[in-house]
Each structure stands twice: as C-alpha cells, then as structure tokens.
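Up next, chain A:
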Amino acid sequence: MKARYKVAGMISMLLVLAMGLLWSTRSVSAAAEGKITGTVKLDGAAPHMKGIDMSKDPFCVKQHENSPAHLENVVVGPGGGLQNVVLYISQGLSGAEATQVASQEPVFDQKNCMYTPHVLAMNVNQKFKVMTSDQTTHNIHPLPNALAGNIPWNKSQPPGAPPIEASWKTEEVAISVKCNIHPWMHGYFVVVKGPYATTDEKGSYTIENVPPGNYTVTAWQEEYGTQTAKVTVAAGKPGTADFAFKAK
Partner candidate 1 sequence: MTSARKRFASGVLLASLFLLFAARDANALPAFARKYGLRCSACHEAWPMLNYFGQKFKDNGYQLMNDRDAPIWQNNGYWPVTIRITPSWHRESTDKVAVDQAASGQQRVTSHGFDVGGLDLLSGGTLDKNLSFLFVLSSDENAAFHFESVNARFDNLFGSPWLNLKVGKFELDNIVSEKRGLTLSSSGGGFQLYHFVPLGDNNFVGQIGDNQFGLEWLGHSANDRTRISAALINSSDGNVDLPGSNSYTGFFAGSQAFELGKLGTQRVGFYAMVGQAPTNTLTSGGPDFPIAGGGFGNKNFSREGFNGIFYLGKLDFQVVTQHGSDDAYFATSTAAPGALPAGARSAVWNGAFVETHYVYSPQLIFIQRSEWLRMSQQAIPGTPSNLGDIDNYVFGYRYMPIMNSRAGFAIHNEYSWIRQRGGAPDGTDLTSNSLFLGFDFDF
Partner candidate 2 sequence: MRRMMLNGSLVLTAVVTVALCSFSWAQATKAEEDRRLGMESHIGKLTGHAAAAQGTYRRYCVGCHGVLGDGEGENAQWLDPKPRNFTLGIFKCRSTTTGTLPLDSDLFDTIGRGLDSSNMPSWNPLSSQERADLAAYVKHFSARWVTEKPGTPIEIPKKPEVTAERLKAGQEVFQRVECWKCHGPTGMGNGPSAATLTDDQNRPILPYNFHDGNRFKCGTTDEDLYRIFMTGLDGTPMPSWSDNIKPDEAWDLVFYLRTLQPMKSKAKEIARQIGLKPGAPSAAPASAPQQ
C-alpha cells in the first residue's frame, strides 16, 4: 500500500515536472512552428549606384580589378527584389518573446574593402563579431545615437587582427558604421527586439520562430525608410507580407 502510494507520488511528481518543462518550453517550441515570409521589391527603375574610387588604397584597388565596386545603398536583384532590407516585428510580441535573444553570433566581415553583409541585423544584447579578411588596416566606427542608449566606439583592425566581439544595449534602427580610413565603407547595424530577417538577393525573406498571433511587421531600407504590414500567423500556417518600396 505504502509502496503503491510512493510510485503514484513519484509518477505524479514526474508528470508535474514534465508539464512544467513543457510549459516552460512552450513558447519556444510553439514559436518554431510559425514564421513570416515574403518578398521586398523595388517599384520602379533601380537607381544607378556609383562606382567607388578606391585609388587611395592600392590593396582595395587590386581586390576589385575584375569586378568594379559600387555603392550598396540600393541593391536590386533579379525581378526587382531588394536586398539588405531588414524585417522585424514592431508590434504584437509579448514581453518574453521580445526579450529573447537569438543565439547565433552574426558576423560582419570587412572583405575587399567592403562590408559583408552591408547591413547586419541583430537582437538587443545579441553578440556579433566584426572580422577582417583584408590585408589592409580598417577601423570600425559605429555611430549610434548615444542619447538613446547605445554608445559609439572606434576600434582598429589591422590585417590578421582577431575578431571584435560586441553587442548593443538598446533597439536602434539603424546604427551607421563606417571606416574612417576608407571613407566609402559604410554599412548598418540594425538592432531590434524579437525575431527578424534580412532579404536575400532576390528580395525574399523568412522570419523564423514566430508564435501564432497578430503582428505588425516593419521593413527597413536605408534609402527608402520603413514600411509596415499587418500579418497573422496561425499554427502551422506561416504569415506572409510582401513589400514594395517606390524608387525615388
């Protein structure tokens, strides 16, 4: 009798534990189910992106001998797809969902005297790396708005220098990054809360890990600003939102 009670007690305890575990991971596992997809296009003719004169640094010139470098403010792919647009959920996330920090560590590379990627999105407090693949000295000089909470810094990265690991304290769309040594080098860090995505060369994106619900998705492009769209994500049914920025 006594032993039976013991077993029942243990089972019920395990059950409680398991349920607790389920409860605690619910948002994550549920989030894994939902996502938001879509494309971002440019409505109109792609603006001409100026070529970059890198003649001040022979190394940079050499890297682009066969492929001339152009500014990357507006990169339009096949079918009018806009690359480097950051999409994030600006409304509809619960507090816990908004404070979740993506676990991967995105990399901002300085390659051929250009920033790869040109725009790097990340969560608040998400660690990211700045590395250099170049045989020339760069300095990484992000210029956030100090009054809003993120503090500017300025570090050097000569050839072969180890990556710089950093993170940002508050949301900011977007932090301009530049290299003073190579004035054409100009990119952005986009610091957001909750799940986010960046468009690929076709202009398509997928925001993963979105729990079912109603959301406002914001698309940010450095030249054209922001657009928003209402999206509903149901269990097992991804939400979709397509955006079109009008060419200036």
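Heads up, the rule we're going with is that a residue touches a chain if its C-beta (ideal position, glycine included) is under 8 Å from a C-beta of that chain, and two chains touch if they have at least 3 such contacts; residues count from 1.
In picking the candidates, the idea was that all candidates are chains of the complex that A comes from, given by their letters.
All values derive from a computational prediction rather than experimental measurement.
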In-complex contact partner of chain A, selected from candidates 1 or 2: 2
Contacting residues of chain A [partner candidate 2, same complex]: 55-58, 136-137, 139-141, 143, 146-147, 151-158, 161-162, 164, 180-183
